[in-house]
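Removed: one protein chain of the complex. Kept in place: all other protein chains.
And now, subunit A:
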Amino acid sequence: MFKVQQTIGSVLCCKCGVPMPPNAANMCVNCLRSEVDITEGLQKSIQIFYCPECGCYLQPPKTWIKAQWESKELLTFCIKRLKNLNKVKLKNAEFVWTEPHSKRIKIKLTVQAEVLNGAVLEQSYPVEYTVRDNLCESCSRFQANPDQWVASVQLRQHVSHRRTFFYLEQLILRHDAASRAIRIQQVDQGIDFFFGNKSHANSFIEFLRKVVPIEYRQDQQLVSHDVKSSLYNYKYTYSVKICPICREDLICLPSKVASGLGNLGPLVVCTKVSDNITILDPRTLRCAFLDARQYFRSGFRSALTSRQLVKYFVFDVEEPVGEATVGGQKYALSYVQIARESDLGNMFYVQTHLGHILKSGDQALGYDIYGANVNDDEMEKYRLSVKNGLPEAILIKKCYDEQRERKRGKPRAFTTKKLPMEMDESRGGRVDPEKMENEYEEFLRDLEENPELRFNISLYKNKDYQESETASMTDGEGAPTVPIEELLAELELSEEEEEGDDEEDMDE
């Protein structure tokens, strides 16, 4: 259809007479603006509160919002504080530069509103915010007493070694479970964690519950009491006990527990401790799981711990008479001929569940029941009850000491991180630094030998370690090490580009 071209004519502004294209009000923009002020009734200056310690702004009544100077969050916050802004349409908002020390924030807002007979007018106007300093509650509480904690978790395990705590430390680092702890203190048989908030302590305990079997109780102490509003201020203390059964412990189960688990031979070896305890009967290759509640109901202790492991020399290994795969681990039952290193003349012929890895000529670590003086009631009862006596020895694991000799003095391929812990000086310094060193060394060896243990923790590449050519050419079996694919490169924010995070999924 033919449409005639329409050219817009021009009319004179009815106020000032300047020619302009016609609009709904038939007034030029300046006259319209002088006539109508759409910013009337909008707030132009307002006060906001800022906490200089943590950099937060107060949104009354109680929320503190963290925002950087001239950031998007600050802009949103400032606009939200303005009342009456819903009467006009906000088109644009931007910061006008002000000196940070002036304690003023200026924002230029562009708003649109309808005036007169349908003409839409757009106008910009500045809003000034006066910033006043005011410490937020948490900062003021912190200022008053920096060591103020509200909840503390006292983690204890009544055993003579600290292996569990080393392992827990790595787990906590990996999962960032103690990121909200105000303070961490190492004490004689455990670690104390201090939190600023009861819920933080609770979530920490939930995390612990998932990784080790624990039993805990909660107590509280009244700190202050506001009579008028009936608010009570407490300090909460959680006393957490980790079960004293560790890996590689020899346990003689009390008869009730043994029969409850289906007559599991009372002598069992603990193979794994996570949120439940896995125990294995070395004679029948049967395995059972005890979770925290079950364990703490009976509360038995181990008869022999890894301190009491003795080195054995393996002379002969017979064909395995039975095999089983239990909890992902393969075991083979076979008879072996062994003798203690210290007493090579005295040979024993025992059954062991390590038939799949032992070969003649190997060294193994095990418990010397024949020669040991075990201080355990259950063991005594069992010894008396059983006809042919207890097994002379129970082998636990293969010993790699010879291979380790070759590597002695050389740094490991991996390093670990540590939690920021304070040492407890007040107890007369019972902690012996050399003992700690040895224990840590043993822990690292443990990590090398057991890929299962490494599953949940992060190991980092040791920058000082170089693979030496000669070491790889030595004969056959070396000591077990952590394969390099499992190591994480530490994230270093430096000028030279590191290889970056070549973290690969560990498939177990």
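We take it that contacts are C-beta pairs under 8 Å (C-beta built on N, C-alpha and C of every residue); 3 or more make two chains touch, one makes a residue touch a chain; residues count from 1.
Just so it is clear, contacts and distances are computed from a predicted model.
Look at the chain that isn't drawn here: its UniProt entry, checked against "Eukaryotic translation initiation factor 6", "Dynactin subunit 4", "Spermatogenesis-defective protein 39 homolog" or "GATC amidotransferase", names it "Eukaryotic translation initiation factor 6". Touching the chain that is not shown, out of A:Asn26, A:Thr98, A:Asn202 or A:Thr481: A:Asn26 (per the contact rule at the top).
Check A:Ile8, A:Ala144, A:Leu222 or A:Leu384 against the missing chain and you find that the one touching it is A:Ile8. Touch with the hidden chain on the side of subunit A covers residues 4-9, 11-17, 22, 25-27, 116.
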